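Excluded from the complex is one protein chain; the other protein chains are retained at their positions.
Note that the chains take the letters A, B and C in the order they are written out, and that residue 1 is the start of every chain.
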Amino acid sequence: MIKVSIIGATGYTGSELLRYLIPHPEVELVHLTSRSHVDTKVDSYYPFLKGSIDKQFSELKPETVFGESDAVFICLPHGHSMELAAAASAYDVKVIDLGADFRLKNIDVYEATYNVEQAAPNLLKDFVYGLPEKYRDDIKNAKYIANPGCFVTSALLGMLPAVNNALVDEQSIIIDSKTGVSGAGRSASVDKLLTELMGSFKAYNPLAHRHIPEIEQELNSASENAVQVQFTPHLIPAERGIFSTIYATVKDGITEADIIESYTRAYEHEPFVHVLRPGELPQMKHVAGTNSCQLAVQLDERTGRLIVLSIIDNLGKGAAGQAVQNMNIMFGLPEKSGLNTIAMMP
Amino acid sequence: MIKVSIIGATGYTGSELLRYLIPHPEVELVHLTSRSHVDTKVDSYYPFLKGSIDKQFSELKPETVFGESDAVFICLPHGHSMELAAAASAYDVKVIDLGADFRLKNIDVYEATYNVEQAAPNLLKDFVYGLPEKYRDDIKNAKYIANPGCFVTSALLGMLPAVNNALVDEQSIIIDSKTGVSGAGRSASVDKLLTELMGSFKAYNPLAHRHIPEIEQELNSASENAVQVQFTPHLIPAERGIFSTIYATVKDGITEADIIESYTRAYEHEPFVHVLRPGELPQMKHVAGTNSCQLAVQLDERTGRLIVLSIIDNLGKGAAGQAVQNMNIMFGLPEKSGLNTIAMMP
Amino acid sequence: MIKVSIIGATGYTGSELLRYLIPHPEVELVHLTSRSHVDTKVDSYYPFLKGSIDKQFSELKPETVFGESDAVFICLPHGHSMELAAAASAYDVKVIDLGADFRLKNIDVYEATYNVEQAAPNLLKDFVYGLPEKYRDDIKNAKYIANPGCFVTSALLGMLPAVNNALVDEQSIIIDSKTGVSGAGRSASVDKLLTELMGSFKAYNPLAHRHIPEIEQELNSASENAVQVQFTPHLIPAERGIFSTIYATVKDGITEADIIESYTRAYEHEPFVHVLRPGELPQMKHVAGTNSCQLAVQLDERTGRLIVLSIIDNLGKGAAGQAVQNMNIMFGLPEKSGLNTIAMMP
Partner (left out) sequence: MIKVSIIGATGYTGSELLRYLIPHPEVELVHLTSRSHVDTKVDSYYPFLKGSIDKQFSELKPETVFGESDAVFICLPHGHSMELAAAASAYDVKVIDLGADFRLKNIDVYEATYNVEQAAPNLLKDFVYGLPEKYRDDIKNAKYIANPGCFVTSALLGMLPAVNNALVDEQSIIIDSKTGVSGAGRSASVDKLLTELMGSFKAYNPLAHRHIPEIEQELNSASENAVQVQFTPHLIPAERGIFSTIYATVKDGITEADIIESYTRAYEHEPFVHVLRPGELPQMKHVAGTNSCQLAVQLDERTGRLIVLSIIDNLGKGAAGQAVQNMNIMFGLPEKSGLNTIAMMP
């Protein structure tokens, strides 16, 4: 059994980790830390866990958490993981950071994007970007994982085969993404009230979303030519899920057969990425609560554009599910261990 | 491994059985029958099962289904199980009927309620009413199970301890139930369209719902005095779940301590029924996708009424989950086997 | 034209008043006060009013608001209207208070229920309870109106004919009410987030809701025998609306014809209360955005109980719509003036 702790267990990412880790056959939960709910029973704070867990939230003491765990998940807002990651270096523990602090390799870009100082620059080289479909081999031996952003995962799984194989004009990529409201977190605010959002739909930060540098970093590292993306996030009146509609102009001579072949080859051995059959279209709810990604890939002959529809659960493959997948890889477990949940339909 | 088949696998009850049975460690799926989708790939009809199952729907041939299975779940509208149950008698197979045909022991009441003839009256005595909290011992040795109705399960789990212990006036029970829309099935109709229901709420069949005789049958068999219930079902603009608010006048001398004690004792060893702590109130979503029931039990000293709030998932403890629980009991498996799902929050 | 001001215009009650008052043919808006948004353009704070209004929020100066208006609506939390009402006494202005401060005639009950001191006890006799179906004549000549609570309006319109005509056992009334989320106001809190409520359903304050004394006050004043009600409020995952299911034991000898006759007679000349035809059942969305109430009235011969289904919009007949109706009556305008909105379906 792997001893696992969660730092910051009272947000949506933390509770989703619990959903995956409690029934995980190889995991024993040790510490679940919280700043404001120390000593509260977990199933009292999360009544949906009644009958599934008998623990309490505890204070964050790095020496205890890192010293008594084999793996630690950090679920804190950006800016809070750097000090913790440094503290962990003294312990025989693997760290999976679900925040943004170690995703961007370029320190200047990180500091400009998140408006904080990169306080642990020497650790950046030790962090592996936790997208198994791209970095599985590195993840196996990593001590530190920077778990990818949710929108970014949806975009990368949708575009990496096209960019990798130079199928599309690298400057033409437009990613129109839509997410459920949990993507905005669990903090109280008027603009996330049911009364404000139900029956509605809106874009937010359409020109300057923080996920753009992360998308471009990973597409650029897979491309010979410079990649630039247009990215617009929107909010769906639903609890969870990401639906990305991605447009890119196909290069001269590329056929639909070339495209299908590239995507099929890229994902045929991937346990969580499913390229749909021709004529099938993804529906966001079909991956809710799971670590799956479904992709529909089409060439519009009339306009010469590749159109990719990519769905994930923002809390699953976009956060907690992917984090557990990374843990499984790091500890040599079957990659689907604890991740065989099936979406709830209806 | 138990060989399991589902008759009528393309409705919501059928798909929910698949959600529980596919990852069930002791189950091998054999036949999944359908009238209109024979030979269709299951993961094409149910895209949310992509990556989880590689089977096709097949025609219903009783000799094959009953002859090659250890357990068969029947998910058909009322009136269609009687002939099938009779056919099963010749085979070494256990049958769990999720329909209504064998729930009512009184043939006249059945025929008046469902407006069909009871075509297999001699089988009625072989069917055990599949509420484990009341009939666990009988279920262990049953060949046939009549799986309870969803509203009925919610009402019985909420009221049985009170009626069993004669805590309340048996003529005063009022059950105000609210269900998600999946309770109305998967058939196409204008009144179940999202456009008609979202943002709305309504009652249906307020005076004459078919579940009343089933509730009264089971409460009466637990009571010395005649029980009569008022039952009003309503439709919530949500996919799944049942929330029952139950009112009953407490008999003279009964205290809140008596009530709490009766409920605690009734359910302390039950794996799926959770009596909430004082001050805790149930939220319907907290049991969605699970076989759990949560109960809040309170005495209103001002009015002298017991108020019970009872939540289940209509497709879980109200249908497929309870059916799998019954299967586990019938085959001597751990009762929580395959049923350790956790509700999706948010 | 009547000069109208709103004190506290930035909550849901305030914005709903604007929806009714902006197109009202006899109203000119003067002051819209706010504590935290002084000088903000109204259509910038409320983008749904773009093109409908060209005003700014202003500071609350009682002498200006009361001195320059013919009618003032107060939309503040309880405890804040008493001082304002006292200030208004010096001006030739009519005041409609949408808060709770003057609804309860018994000072002790008010102070115990709301946990504040009744600071303007001498004004209580000047406040008319603003339910036109009961107090229309008093409203015509009133200077002060205490606009009824939303749940209370739903319950009273559903039960007054039965209690008035002594059709039911006055101790047997059970009111199971369900409301959309706007009933809980516009303040930020985690438990009102879309992510927490969508797909869910819950009760709140099941034994001790503040509306109980108000319901009992008004039913008692219509009854010879003492009335006691059981009242349970629930939250529907929808924006607005109240659906009350009301149960009461019918007195000996009372027939369904008696009941129908009492309700028909009570409401046949009421412009906003519609008793449905036999067989028709109300759906909450059908009155959303309007000042209407729809009632279905049935006698369950089997149990001897009257069952009333009562729907209103909590922000319409339950708050702003009723307030405008009261204003129309006070100023001798046609009662439907500005209130001819039609619900949005779908």
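Please note the rule applied: contacts are C-beta pairs under 8 Å (C-beta built on N, C-alpha and C of every residue); 3 or more make two chains touch, one makes a residue touch a chain.
Nothing here was measured: the structure is a model prediction, and the numbers come from that model.
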What are the shown chains that the left-out chain touches? A, B, C
Of B:2, B:128, B:146 or B:238, the residue touching the omitted chain is B:238
Answer key for C:262, C:283 or C:298 versus the chain not shown reads C:283
Out of A:105, A:234, A:251 or A:336, which touches the unshown chain? A:234
Positions on chain A contacted by the hidden chain, ascending: 174, 176, 178, 180, 193, 195-196, 198-204, 206-207, 228, 230, 232, 234, 236-241, 243, 245, 247, 281-286, 288, 298, 300, 302-303, 305, 307, 309, 346
Give me the chain B residues in contact with the hidden chain, please. 12, 180-182, 186-190, 192-195, 197-199, 237-240
Would you write out the residues of chain C that touch the absent chain, in ascending order? 12, 15, 18-19, 22-23, 44, 46-52, 181-182, 186, 198-199, 239-240, 271-272, 274, 276-277, 280, 282-283, 285-289, 292, 294, 340-346
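In this text, only the chains that are shown with their structure count from here on.
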Pair of chains with maximal C-beta contact number: B-C
I'd like to verify one number: the distance from the centre of chain B to the centre of chain C, where each centre is the average of its C-alpha atoms, in whole angstrom. 39
Could you tell me the distance, in whole angstrom, between the mean C-alpha positions of chain A and chain C? 46
For chain A paired with chain B, centre-to-centre distance based on mean C-alpha positions, whole Å: 37
Among chain A residues, those touching two or more other chains are 12, 181-182, 186, 198-199, 239-240
